[in-house]
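Right, one structure below, let's go through it.
Just one protein chain is left out here, and the rest sit where they should.
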Amino acid sequence: MMLTGAVGFGLLISPQAALSLLPREIYSTFANYDLSTIPLFILMGQVAFHAGISKRLYETAYHFLGHIRGGLAMATVSACTAFGAVCGSSPATAATMSSVGIPEMKRYGYADSLAAGAVASGGGLGMIMPPSVVLIVYGVLTGQSIGKLFVAGIIPAVILTALFIVAIAGVCMRNPDAGPCGERYDWPARLRSLGGLSDTIIVFALVIGGMFKGLFTPTEAASIGVAGVLGVSVIRRRISWSGFVQSLQETLRTSCMVMMLIAGAVVFGKFLAVTRIPFDMAGQVAGLDLPGWAVMTAILGIYFLGGCFMDSLALVMLTVPVFFPVVLGLGYDPIWFGVVIVLVTEMGVITPPVGINVYVVYGMTRKIAPTIALESIFKGILPFLLAIILGIAVLFVLPQAVLWLPGLMD
Amino acid sequence: MNALTSTLSVIERAMRALAACCLACMALITVIDVTGRAFGHPLFGSEEITAFLAALAVAMSLPYAHSQRSHIAVELFYVRLGRTARTAASLLTGTLSLAAFGVLSWRMARFALTTRESGEVSMNLGLPEWMVMGAVALGCAVFTLMILRDILRLVTGVEQA
Partner (left out) sequence: TMLTYSNFFPPTHIQSKLAHEWAKEVEKRSGGEVMVQYFPGGTLTKARQAYDGVVQGISDIGMSALAYSRGRFPVMAAVDLPLGYTSGVGATSVANEVYRHFKPEELSDVKVLYFHAHGPGILFTKGKKVEKLEDLQGLKVRATGNSAKLAAALGATPVAQSMPDAYQSLRKGVVDGGFYPMETNKGWKMAEVVDYCTESYPAAYTTTFFVVMNKAKWDALSDNAKKVLEEVSAEWSVKHGEAWDSSDEEGREYFVEKGGSFIPLSKAEGKRWQDAARPVIDQYIEETTAKGLDGKAIVDFTERSLKSAQ
């Protein structure tokens, strides 16, 4: 991808320019403060994993949901949404939740495609649930209130989580082996299992509480989370020095791969920009003489196609300025459009060929579950794609789902 | 060949240790900044330091990531090939990536040098950022050498793809 991008750029502009572009783009991706939270959120997940926190979390979830088919996958996507309230980036959510969720789901005999599909798609919930990098960029580009955009994302994130749960139930109905039923626990056992949640609750309270009290920003929450998980684990003597070193190494390996992939996508995006394909496409749609809903569908179609090949942030940067006036002219609400765009671009992060979340999850699983093939992850996301499309349809029919909460802010 | 392999693995381990330190420091810096801020003494430029440490951590772990074969490459279609075809495909992709990362290391080093000459420093703390760029170039260079080692191994038949 990086190579194609660089060669293409060289042909369109000049080889000299391409050779200069390469180190600059790669360096600025590596030394990007917002992206630097990715290794930290991965580290947080790794430390939690090595300290057994995730295991206890899943044991608890299993006590409650294990007897339902696909119950752990349902717990995973719910956990993704909860984690998304701390994390502004969708690959980072996918990375953290895959190191936590996949080993547990494998342990309980879940199918590769369901386990990996759930975390890759669930990562997208991290972008829709505020804070969200894409919504910040959208707000700045279009002059919309970032605060309102954030609040607007909450209900759609919850709706989508529910739809994901329905999708998982659907998968398990068609193929009961994908998410096998476990035994049913009685209520005393379930309540006892809640004790396993204490570490998580302490860390969660620290991170969420600190953010709401204004002690640190969402971007800084990654580091605080690492310190919190580590602190709790050390005090309770649940992590060894070698476990800590292992989590550092595992984090390095994975983040290195993730950052290389992002750098590749960035270089490819530059190539796409100089072909002017995104600009031309946007211009053409804006000129169509069709009813409003048809133009909107066409616009969303372009976002979906673009998302297949590009990083969602770059795509939003390229196209929102062209579509935004069109959308306003058709009478759609700007806040609503922002949330819908995030939903559509989150489809992009799980579709081939450039599905960052899928690659992230694949990279994470190399060590913890090396049997999972890239193909089966792409297969596993299908039901979730349908769920997102359904979610967008819901937002079309019921725009109040987006606009009700921000309306309360006035 | 053996000398190259053993030297590389020593370098790889040293760089990995450094990368791990950078990663740990990233979290530490923010914690210090946030704690300090609560008491009215934030650490100025902590975002900048964190971003540099992130670049260093990624660059220094490039060789380690390679030694763990974590690159996805074309694994999807690899599994469908026979042994000879697989070796040939490995050689081809190996040579391509050798060329690509060779060029990248060279350009990254030049980028570091031109930045140093321009007198440009980091925006908030005025740190010599070209050094971080140089470290990224170093990471890429070692990464390139490791690809070279793999190709030599394939050619000499020490290891099958």
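The letters A and B name the chains in turn, as written, and every chain counts its residues from 1.
Keep this in mind: a contact is a pair of C-beta atoms (placed from the backbone, for glycine too) under 8 Å apart; a residue touches a chain by one contact, two chains touch by 3 or more.
Note that the coordinates shown come from a computational prediction; the quantities given were computed from them, not determined experimentally.
Asker: Out of A:175, A:217, A:246 or A:376, which is the one that touches the chain we can't see?
Answerer: The one listed residue touching the chain not shown is A:217.
Asker: Consider the whole complex, including the chain that is not shown, and state which of A:143, A:188 or A:370 touches that chain.
Answerer: Touching the chain that is not displayed is residue A:143.
Asker: I need the residue numbers on chain B that touch the omitted chain, in ascending order.
Answerer: Against the left-out chain, chain B lists 37, 40-42, 44-48, 114, 118-124, 126.
Asker: Can you name the residues of chain A that touch the chain not displayed here?
Answerer: Residues of chain A in touch with the missing chain: 13-14, 16-17, 20-21, 24, 28, 33-34, 131, 136-137, 139-143, 145-147, 211-219, 270, 273-274, 276, 314, 317-318, 321-322, 324.
Rule of thumb we're sticking to: only the chains that are shown with their structure count from here on.
Asker: Whole-Å distance, chain A centre to chain B centre, using C-alpha means?
Answerer: The mean C-alpha positions of chain A and chain B differ by 25 Å.
Asker: What residues on chain B touch chain A, complex-wise?
Answerer: 16, 19-20, 23-24, 26-31, 33-34, 37-38, 47-48, 50-55, 57-59, 61-62, 64-65, 68, 70-72, 75-76, 96, 100, 103-104, 107-108, 110-111, 129, 132-133, 136-137
Asker: Name, in rising order, each residue of chain A that touches chain B in their complex.
Answerer: So the residues of chain A touching chain B come out as 2-3, 19-20, 22-24, 26-27, 30-33, 35-36, 39-40, 43, 210, 215-216, 220, 222-224, 226-227, 245, 248-249, 251-257, 259-260, 359, 362-363, 366, 373-375.
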